Structure formats: structure tokens, C-alpha cells
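The complex appears here minus one protein chain, its other protein chains still in place.
After this line comes chain A, so read on.
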Amino acid sequence: MGVSPAVSPHLMVPGAKAPPNASVNAKTLAILNNSRATTPGEGTADLAEMMNKDVREQFVEGKFLGSGTYATVYAGHFRADPTKLVAIKKMRILTDYKDGITMDSYREMKFLQELTLHPNIVRLHAVFTSKDQNLNLVLEHLPKGDLEKLWRDSSISYTREDIKAWSAMICQAVWFCHENYVLHRDIKSNNVLIAADNTLRLADFGLARSFSEPGRPMTCNVITRFYRPPELLLGATHYGGCVDVWSTACVMAELAARAFFLVSETDIQHLSVIAELFGIPTEADWPGVSKLRHWEVAFGSAPPKRPQPLSHWRQRLPLMGDDGIDLLRAMMTMNPSKRLTARDVLKHPYWTNLPRPTKKENLPHGGDEDAEKKKAIDDLKRRGGDLETGRSDKVARKLDFGVK
């Protein structure tokens, strides 16, 4: 199989040695051999139901961590090994969505089942349905909160080396998504969680999707506003990985500034905030920009505006250094087709220049026992796509799928 056990989290039982396919078949056989009993109770469970039960029984649900609009989270552990901790996310049945299992749940399951190989993407150990028809996602145990909590916590101090280490992990996670043709579409510091070993995990794939078929429209109403790139604000319905690259740059800048990087109250205002820093795009440096849906409203009658000079960036982000600023500006090029791709980002000299990134064991963190609980509660109170500040424009998860 060519998959080393260390990076094959799809094995449900810790220490299982059989390759995935073999284990499926072995399991199937075992189930079939046990299925001779045809008492009405157990006998009515079919093969899939029995497999589901098998998975369910591998985990022990522990204390309640928090609940909100979308899910309830419990602590838990593997039955076979109580030291292996997990978080069990029970998807709520929503009262305002009547069409069965939600798109969010499908997306989260779909993409986390595929992106199993990367150390900086949250691990989905298993999924099972409980008896009352709730989906349960068994996720990795991430006890140290998220990146936004980290930069907000004034008791933690960190350096440019730390920023480089964190940024590298996020950029690699985004690169991995894109190599797998997955757009995350909700990258923000509060969706980047911190694991027990201080490494980062990109989480919340509830808005993710595969790259669209060329020519088929996608919704532009995604990504939390502070992190949303200009093309989406202008109403583009055809886009690629470049939208995530912009958001990633916002997260990096946020870490360096210890504040949200681009702040606004409305979508339209956000465009002018972006223009304040980057200037108003012209047909010369972004051909076709004036044909985007919201161009007229946003910039139709605005006088030309020049981008801020390098000195402005140096003053705002002293911790990034000139190479870091160069990288950020390339990741935030207004014209999405000139913006760095996630692959190009990793080739930038910033990563190999001195200073070297901090080793993971030396990274500062504010994790304590309660952080997970606090995080879980806060996370669940929020709607996807919203900011913790509550300045939400309710884009939330009402996507229009570009149809009509």
C-alpha cells in the first residue's frame, strides 16, 4: 500500500496491522460469520448497520464539552486504548434545514475522509451514526485552542521565528488541499487549531468544495469577510485556489500584527479597506476586473488610488521582515491570476532565509485543560463564516450554489 502506519489515520483501531482493504474484508467476513443469529432484534441489522455498530463501539464517549447551533462536542477516547483521546462531534439536526443531512456535514465528511495524509489537517478518525440518527464525527483531540485565541492572549509573547513556523504549517496545509483539488473557502485564524504537540491543524471543512468543472459557476458568498479576497467581493463566480491563498496571507499578517489585518463592517466597505492598502485595480493590471458583477457599485465612480508603499507595510508588520512582506504582498496580489499559487508560496525565499522557524517543541502556546472546552463552546456558538467579534453579515452557510 505504500502508506506508513504513522500517516494512515483511517485505520480505526490503533495498532491494527492489516492494510485497509484487507481489514475491510476481514471485518466483513467476521460480521457475516456472526450474522447467523436471526433473532428479530439483532438479525434485523444489515451489514452496513453492523459495520456502523462496530465503529461506534470502538469509542467511549466522555464528558460534555459544549454545544451550539451546529453540533454538540464530547470528549472521548478509544475503547481499546483510553490514553488515545478524541473529540466526538455530534451533528445537530437543524430545525431550519428540512432536507435531511446538511451540506456542511456532507462536506466535512467528504473532504476529511480524503485529506488523511497531511500532518497539518485535522484528523477524522471515524464517522458513525448513533441510534437516534445523529452523525458523529470522531475527530482528533486538539487541546490547545486556536490561533486567534493565541494572538489575542497578551500573556503569551512570540517571535518572528514562531510566526514563520506557524505560517509554514498553514501554507503546507493549504497547499495539500489544493493538490487534492479541494478549496477550503473558510480559512481564518480561528479555524486553525493547535494540537498537543504544538503543531497546527486546519479544521472546519463545512464550506469546502472540489475545484469546479471549468465554466461551471460557484457561489461568491463564501469565506469570512475579513479574509475574503477582492474577486469574491466583486462577485466572481469562477475562481480557484487563489481565494484560499489570500485568506492564508490574512492569517499570517494577523499573527504578525496581533490584530485583524483588514477590518470592515460591510462587504462594500471591505472592498474600500482593501483598496486603501492595495489601490484600486485597473484593467491594465487586472484585465476584466471592471466586468465583475459588483464593480460599478464598488469602484465605478471612484478616482484612481495608488497602493501603499513598502514603508507602510514595514511599519505595520515589523515582525515579517522584508522577505516576509514580499511574500505577503505576492499572496495578496489583487489580480487572482497573478497571485501566488499555494505551490509557489512554498517556493518563496522567506522560508529558507534566516531566521529559521522555531521547532515545534519550543513554540509558545497558551493551552490548558480548559482551553478545549472554551474553544468548543465558542466555536459552536458561532455560525460558520462568521467572526467571533459578532460583526457578522450573516453570509453563514446559506450558499446559493450559483444556480439561477
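Criterion: a contact is a pair of C-beta atoms (placed from the backbone, for glycine too) under 8 Å apart; a residue touches a chain by one contact, two chains touch by 3 or more; residues count from 1.
We adopt the following convention: contacts and distances are computed from a predicted model.
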Omitted chain, identified by the protein name its UniProt record gives, among "NADH dehydrogenase [ubiquinone] 1 alpha subcomplex subunit 13", "RNA polymerase II holoenzyme cyclin-like subunit", "ER membrane protein complex subunit 10" or "DNA replication complex GINS protein PSF2": "RNA polymerase II holoenzyme cyclin-like subunit"
Omitted-chain contact residue, chosen from A:46, A:81 or A:285: A:46
Of A:60, A:101, A:257 or A:273, the one touching the omitted chain in the full complex: A:101
Omitted-chain contact residue, chosen from A:63, A:131 or A:306: A:131
On chain A, residues whose C-beta touches the chain left out of the figure: 1-3, 10, 20-21, 24-25, 28-29, 32, 35-36, 38, 40, 43-44, 46-49, 51-52, 98-101, 103, 106-107, 109-111, 113-114, 116-118, 127, 129-133, 135, 172, 176, 179-180, 209-210, 213, 216, 218, 401, 403
